[in-house]
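Only one protein chain is missing from this complex, and each of the others stays in its spot.
Let's turn to chain A:
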Amino acid sequence: MKAGCSQLKPAVLILVFNLCFYGSYQVTDLQICELCSGAVLNGTAVGRFCSSSAGRIEGRCCLRNDNTSDPEYIIGLDLSNCSLTHVEDLQRASTAAYKLLLFRDLSLNPIVNISEAAFQGFIELNYMILPQDIFCPGGNTSWEKVEVKEGNRFCEGQKDTCNQTGQLSMNCPENSLCAPYGPSFFECSCADAYHGYKCLREGEFPLLQVFAPLGASTFVISLLLWLTQRRKAEPL
């Protein structure tokens, strides 16, 4: 589908994220805010969310920082009326920021499909507005509340995939624990003390405790044997 044929539908695409977080997630890549022209408008869902959570609008993003020394995070993204046809590029454009997106408005886009993995990793994604005919990522079971009004679909409150008893509850392999990883996604990360490929390794090998006595005893035995055995040996 060509870009530009999106006028048929009211166009809003909104994302909202609860941004409570850790300074380690730095927004170094604000490219996504410039993905399409224009800025977040005050009256839109993202605009309201942004002002209520004391954010700052830049391009299509709503940014906030918890204290002045920390860098800013994207807490909301308004991609409405952006002529998006596929929602997979999105992630690529926002690799640095995606974990922080809390609120996302994707309405008013001629989206035909959302790739399966498009929202993988969006742990904090809490509110989405999509065109009506697009289902919430991960299906209705992944959201607390899904409703359709005014030609848009609202996905609210991401559910924790790991604690679900429903069809998608998957057990992680041995030595790993389940952690939410975006709508309907989960991540198996190594349990305490386990690490490495498939979490097969436990603890750190005590190199010094093993090899120091070994080296010392090798030296002593060699010396002892040389003194008692080979010292007076004559070549054959």
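The definition used in the following text is that a contact is a pair of C-beta atoms (placed from the backbone, for glycine too) under 8 Å apart; a residue touches a chain by one contact, two chains touch by 3 or more; residues count from 1.
Just so it is clear, contacts and distances are computed from a predicted model.
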Omitted chain, identified by the protein name its UniProt record gives, among "Ribosome biogenesis regulatory protein", "Sugar phosphate exchanger 3", "Probable 28S rRNA (Cytosine(4447)-C(5))-methyltransferase" or "II associated protein": "Sugar phosphate exchanger 3"
Residue numbers in chain A that touch the chain omitted from display: 120, 170, 172-173, 176, 181, 185-190, 196-205, 210-211, 214-215, 218, 221-226, 228-230, 232-236
